[in-house]
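Presented below is the structure to which this report refers.
A single protein chain has been removed from this complex, and every other one stays in its place.
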Amino acid sequence: MAGSPRRAAGRRLLLPLLCLFFQGATAILFAVFVRYNHETDAALWHWGNHSHAANEFYFRYPSFQDVHVMIFVGFGFLMAFLQRYGFSSVGFTFFLAAFALQWSTLVQGFLHAFHGGHIHVGVESMINADFCAGAVLISFGAILGKTGPAQLLLMALLEVVLFGVNEFVLLSLLGVRDAGGSMTIHTFGAYFGLVLSRVLYRPRLEKSKHRQGSVYHSDLFAMIGTIFLWIFWPSFNSAPTALGDGQHRTALNTYYSLTASTLSTFALSALVSRDGRLDMVHIQNAALAGGVVVGTSSEMMLTPFGALAAGFLAGTVSTLGYKFFTPILESKFKVQDTCGVHNLHGMPGILGALLGVLVAGLATHEAYGDGLENVFPLIAEGQRSATSQAMHQLFGLFVTLMFASVGGGLGGLLLKLPCLDYPSDSQCYEDQVYWEVPGEHEDTAQEPLRVEEPDTQA
Amino acid sequence: MAGSPRRAAGRRLLLPLLCLFFQGATAILFAVFVRYNHETDAALWHWGNHSHAANEFYFRYPSFQDVHVMIFVGFGFLMAFLQRYGFSSVGFTFFLAAFALQWSTLVQGFLHAFHGGHIHVGVESMINADFCAGAVLISFGAILGKTGPAQLLLMALLEVVLFGVNEFVLLSLLGVRDAGGSMTIHTFGAYFGLVLSRVLYRPRLEKSKHRQGSVYHSDLFAMIGTIFLWIFWPSFNSAPTALGDGQHRTALNTYYSLTASTLSTFALSALVSRDGRLDMVHIQNAALAGGVVVGTSSEMMLTPFGALAAGFLAGTVSTLGYKFFTPILESKFKVQDTCGVHNLHGMPGILGALLGVLVAGLATHEAYGDGLENVFPLIAEGQRSATSQAMHQLFGLFVTLMFASVGGGLGGLLLKLPCLDYPSDSQCYEDQVYWEVPGEHEDTAQEPLRVEEPDTQA
Partner (left out) sequence: MAGSPRRAAGRRLLLPLLCLFFQGATAILFAVFVRYNHETDAALWHWGNHSHAANEFYFRYPSFQDVHVMIFVGFGFLMAFLQRYGFSSVGFTFFLAAFALQWSTLVQGFLHAFHGGHIHVGVESMINADFCAGAVLISFGAILGKTGPAQLLLMALLEVVLFGVNEFVLLSLLGVRDAGGSMTIHTFGAYFGLVLSRVLYRPRLEKSKHRQGSVYHSDLFAMIGTIFLWIFWPSFNSAPTALGDGQHRTALNTYYSLTASTLSTFALSALVSRDGRLDMVHIQNAALAGGVVVGTSSEMMLTPFGALAAGFLAGTVSTLGYKFFTPILESKFKVQDTCGVHNLHGMPGILGALLGVLVAGLATHEAYGDGLENVFPLIAEGQRSATSQAMHQLFGLFVTLMFASVGGGLGGLLLKLPCLDYPSDSQCYEDQVYWEVPGEHEDTAQEPLRVEEPDTQA
């Protein structure tokens, strides 16, 4: 990793020092600003003399736990498909998400729940923080294997802030609806990561090409991630929606959409392969596009048919993206997208935003009845027409793309700071750079990687 | 797989075309028939002016998610015990279940929830569709490794219809109680698959015998499936039962039954082995029989002791089945049962049905109080005596066995259609036939399987 003893010592210290500093800083900010909200505070809750059954906890905590599984198990294991990068995929997911939860509690709290000088927290802030961690992990997927943990921590530091600001602009200033985050999470996370990956372009990455694929068991570990993401996606999209019919409809739409993206992924994967065999990369990823594509619209009156159609389209586009677009992305656009987040989160996210434009534009008082207030409050209150809401949705997509691109560019510059350690071109996708790795088989100590100077990173 | 280029091209196209056709067909049927029910529709729900807390979503969605984990993670990984069939086990489970969810939403909808020309869907239809997918996956277990994905898709097409009809006959026409599906899911799925496997009997399957066992890590992946099935089985049985005491009692009974089947499986596995060592096949499968055996009776006043006794019996029968009956099933009855579904679902399912006969026959107004209405409405309303209910339960078992046998036979004929592709006798239990498989170790490309003409399949 580092040729001189001094750099080695620096490397040894940088990650711990950053961790300790950030943990200290968030702890102080927590002490000053973060307080229980009226549903978690013993005195406030009992002062209100509520029935315990009315506590928000019982309506959102099961969904929160499903989301929590998606973030830590789903994303972590999905990225463990690489043959020698399982420790880093699962471990850095764990590390980055834990940091993002704290940091986004503060950022989102200042923007959304800052009253009387304090941030008030409860199950909704837990869900929102997990969502933000999801966006960070999507970006992580684009640069997986090519960055060190200190770099990743700085990326999260920046991305959490921009995520919060973008979300604030969309939801609070523009009145955009985006419960499941087709825009705020998937589009933002994907393009932030892709632009960042562009800035960190490595022309000689083929030196690590032999480690870029999977082995038999690593693909099965990745399927753990895929399946848990797939199963719990209905909870993801419905976790923050209005109670009652809102959560119910959102979960149902997402469930249907995912079945359709699964079928279209299997169909397309077999169709585009040389000999009709299925490709695990497609199954692991594109089958999930049905969850992304209804992120905006699943709380709306999308109809079960609409959910199927959306999912089918997303699975198709995503599979074709893996087959045909990812190679072009690298060769023409110099974007090395390790996990193909452009196919799973980027394009389906944009499609999801556009689907939201369409479904919002079709909203009528007749279709939603008194439920319109929950889904489109500005239309229900007469402040906006459905067409105007649709235009705002579309504008929200552009704002998101702008925040993501500028943010990814800034992130790339930040990660190129000379003090930061990263793997050399021939050491990418390799756990041993940052982990003590046991031998693959009993009684055989693995050869340590040769220590090299880091070379290119654009 | 296929000797001539034309067959290879046909194979390449058949699976995608079937997928796309079926997806198109279900999408059209969804567009015409499927609508949100009054708990998921924005206008209908708010028109009723309900408290959001009263939405069925909050009473059933957590159980639904547990069931969803069982179907996709549980069944998928349980079948991943085979050393070279993990991609297919997890992947085809994913594929088949996704299709079954859509298709059974329609079939069950027409039979159970068709009002005013429309099928109305909500969390209960999600649970029911997942249950149907469970039956399909049980049948899949009997023929695991010996069939191609296009065959499996046609099997699901047929089985979902017969499952729906059988369930309709039992629950709606005969007034049989079977919340957790000892009959409708386990007995039906097992015997459907076993008869189908009989029709597809391969006399020269020993050519693939070297691939029929597990390796160390594949057994651990299978344990992921086992444990998630075991943990969430209380949610499976209680997901569709009456709210309140009904769900509570069902979950509790199932929990106790599973602990007992686990203990008896460990005891019997050590007892019947050559040298007192435990056999992973028993632990992975027979320990779950406690969930199957109380599928019918766990919503009844089975008593905690009854649950323990039932679970103990089921674990014992199941373990002995794996040890002594599976070999006979192949040698004498020409049924090749890859996962031993006869031991895990067949015999415990029948036992569960009989236990339901017994417990229903013992029902009294005294034991159930006003709760009788929820568990045995026909007895509570005076239309039936407990003995008559018991007889109906028994008749339901025979109906199920008949539907399963005839259906499995039809399914076998369907899967022998000459246009369908399947692995040759020496290529069974091998992922490479249908998947692009990476090398087991870094930098070593696995030798591709030699292409052969398919040979026997009865």
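Points to keep in mind about this one:
In this document, chain identifiers A and B correspond to the written order of the chains, with residue numbering beginning at 1 in each.
Definition applied: contacts are C-beta pairs under 8 Å (C-beta built on N, C-alpha and C of every residue); 3 or more make two chains touch, one makes a residue touch a chain.
Quick caveat: nothing in here was measured; it's all calculated off a predicted structure.
Per the touch definition above, the residue from B:N237, B:S264, B:S318 or B:S424 contacting the chain not shown is B:S264. Between the chain not shown and the residues B:A31, B:L111 or B:L220, the one that touches is B:L220. Among A:C19, A:L111, A:V165 or A:L410, only A:C19 touches the chain that is left out of the view.
Annotation for subunit A: contacts to the undisplayed chain at residues 8, 11-13, 15-16, 19-20, 22-23, 26-27, 30-31, 34-36, 39-47, 50-53, 55-58, 61-62, 65, 68-69, 72-73, 76-77, 80, 86-87, 90-91, 94-95, 98-99, 101-102, 121-123, 126, 149, 217, 221, 224, 432, 434-443. On the side of subunit B, the interface with the absent chain consists of residues 53-54, 58-59, 62, 66, 83-84, 210-211, 213-217, 219-220, 223-224, 227-228, 230-232, 234-235, 242-249, 251-252, 255-256, 258-260, 262-264, 266-268, 270-271, 273, 275-280, 283, 287, 301, 303-305, 308-309, 312, 366-372, 374-375, using the contact rule stated above.
Here is the rule we go by: only the chains that are shown with their structure count from here on.
Each chain gets one centre point, the mean of its Cα atoms, and the points for subunit A and subunit B are 33 Å apart.
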